[in-house]
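Before any comments, here is the structure.
Just one protein chain is left out here, and the rest sit where they should.
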Amino acid sequence: MNIIVCIKQVPATNDVKINKDTNTLVRDEAQSVINPFDTYAVEEGVRLKEATGGKITVISMGIPKVADILKECIAVGADDGILLSDRAFAGADTLATSAALAAGINKIGDYDIIICGKQAIDGDTGQVGPELAERLGIPHITCVRKIEEIKEDYIRAQRMTDFGYEVIECSLPAVITVVKEINEPRLPSIKGMMKAKKAVIPVWTADDVGADKDKIGLRGSPTKVIKTFTPEININTEIIDGAPEEQAHKLVEKLLQLQIKVPV
Amino acid sequence: MDYFLTEEQQMIKELAARIADEKVAPVARELDEKEEFPYEIMKILAESDLFGVYIPEEYGGLGGGITEQCLVIEELSRACAGVAVSYAASGLGCTPILLFGTEEQKQKYVPDIAAGKKLAAFALTEANAGSDVSGIQTMAVKDGDYYILNGTKQWITNGGEADVYVVLAVTNRSKGSRGFSAFIVEKDTPGLSFGKKEKKLGIRASATREVIFTDCRIPKENILGKEGMGFIVAMKNFDRTRPGIGAQAVGIAQGALDYAASYAHQRYQFGQPISSFQAIQHMLADMATQTEAARALVYATARMIDAGAKDFSKESSMAKVFASDVAMKVTTDAVQILGGYGYMRDYPVEKMMRDAKITQIYEGTNQIQRNIIALELIKQYASKK
Partner (left out) sequence: MMGIRIIEENCTGCAVCIRACPFNAVKMENDKAVILDNCTLCGSCADACKFDAIDFQAERGTGMGDLSSYRDVWVFAEQKGGIADSAVFELLGAGRRLADQLGEDLAAVLIGNKVRPVAQQLIAYGADKVYWVDHPDLEYFNDELYADNLSYLIQRYRPNIVLLAATVYGRSLGPRVAARIGTGLTADCTGLEIDVDTRNLMQTRPAFGGNLMATIVCPDHRPQMATVRPRVMRPLEPNSGRSGHILRQQAQLKQDLKTRVLQVVEEAGETLNLLEADIIVSGGRGLGDPKNFALVEELAKTLGGAVGASRAAVDAGWIPYSHQVGQTGKTVGPKIYFACGISGAVQHLAGMSSSDIIVAVNKDPDAPIFKVATYGIVGDVLEILPLITNEFKKALGK
């Protein structure tokens, strides 16, 4: 089974500091890591390979440094890594990212399943997986928590929903996005690390993958960020006075304004 | 201190550290309280290839030596010495096979041990034989193509969990220390059974059991080396594994130092962090110095052995005795720095202090180590005359 795993590099922490004057992110040489959700995707790929044989190719779009993170995937069991890196890819929103990945994956060619993490922790959109599936013209299943059965041209999986789960089957090739319940990612092995150290990550440009320049990067991105700002967070303790009923009422009113999602 | 590790050694150390921090540390307290064998962690160590770091590549290992083994033991011990000894004891069981095994024996047993598929153990101690090996009573009587083993080994690390045991038994009582032989015994051999898991002061995650032989028939090809070589097998084995105990002690000391130093920085008394008091500063300074000195001695010894030195019992004993005494001292001081908190099981340093104690006792008590060192010294100076 030929398995492709899509990964993204993200800042090591989403506890970003904001420069209050300029309203921009302060990234003091923040360390970059593989998106945590993508580690489950890589692990699931490795487990599939262990069960069915085949090959795992990990692909990412990003700056040249992302090659290091692709190598980390090799250390935990992936066979190859491919980096899509080109100024023409820069400034991509999810739609343009899916176009770049689709072009890269089409160049790889032969694949049975594409695995992505549920979402990336920096953008939290979770859109690239389904958009990629649409671009490749294949079905997708999001939020997979368990692969029940997989055969040459068929997968049956459990998808987590807001109220429980559902069992879905679809033909392969397909894209699945995985949640962290699906597995526990392994640590690398020394042999894997040595293999990773020696690995050469091919870097593919937009021309290499024959990407349509109108569909990738800034040009291919319909959405545009026009403003960023820091949400107001009150760090001074506010003591709520009054009779007990009043205190409770005031508190709940304040908390409801935070508009935090309450599971039903 | 920079020990100028090779790139591969650095890799091994980093991976072991990551396993220690991410997988061992979070469960160390629970394993200690429940006295539970760390099966999960053994599996992780196996998948990471760490069981094979000191094993030659032709037997499925990574081709490193005692230095690599010490790096792993040290890092694991920072988080939990009980886990570390479960790992290290497999090496104690495998090393005699590497040293004295026939090619067939090596091919049969070592690859699985290197892959972590099988754990090994070394069984010497008995009720009446600890520091004095000549007290061994387990008998191995030759019967055609078999040896028949009878007797009981005591306090065997990985007892009951290991699949492969290297056992010391008497083959000829009249020959004294030349009357012992070492045998490889597989776990499922009829006549081999295990006693209950011992309740210990520390290293509680590790399994310590009696290993009992009742008319246990071992094929004669399972003898290690020749009949009568058992004592040599044991001594050569310990010479190579004592630095590992030193590494364990260094790891325990480092874990205690790390915790105490960060605690001292956070703990406020008299309106300031206690790390601002000279009384605490000097304790921390001594702890750090002693730990580093112990590490330097352990690494130097390991490298000397790996470089092919012929005679290293003295250095090996020095590394073990010094590092274990340091671990006891440093962990005791760490408890002292934490004060009342240090004495509570909610904080990890009391466990480290309990764990440290065993490093002064097992694989030859520190008194026996000093005997070895003194004997070598006397030999050395006597020969100068």
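We just call them A and B in the order they show up, numbering each chain from 1.
As a convention for this text, contacts are C-beta pairs under 8 Å (C-beta built on N, C-alpha and C of every residue); 3 or more make two chains touch, one makes a residue touch a chain.
A quick note: this is a predicted structure, and the numbers were derived from the prediction, not measured.
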| item | value |
| --- | --- |
| Option from A:59, A:160 or A:190 whose C-beta touches the chain left out | A:160 |
| Positions on subunit A where the hidden chain makes contact | 11, 14-16, 18-19, 22, 24-25, 27, 29-30, 62-65, 85, 87, 90-91, 93-95, 98, 121-135, 138-143, 156, 159-171, 174, 214, 217-231, 233-235, 237-240, 244-245, 247-249, 251-252, 254-256, 258-264 |
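Just so it is clear, only the chains that are shown with their structure count from here on.
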| item | value |
| --- | --- |
| Sites on subunit A touched by subunit B in the complex | 186-191, 193-194, 197 |
| For the subunit B and subunit A complex, residues of the former touching the latter | 8, 11-12, 15, 18-19, 22-23, 44, 47-50, 53, 62 |
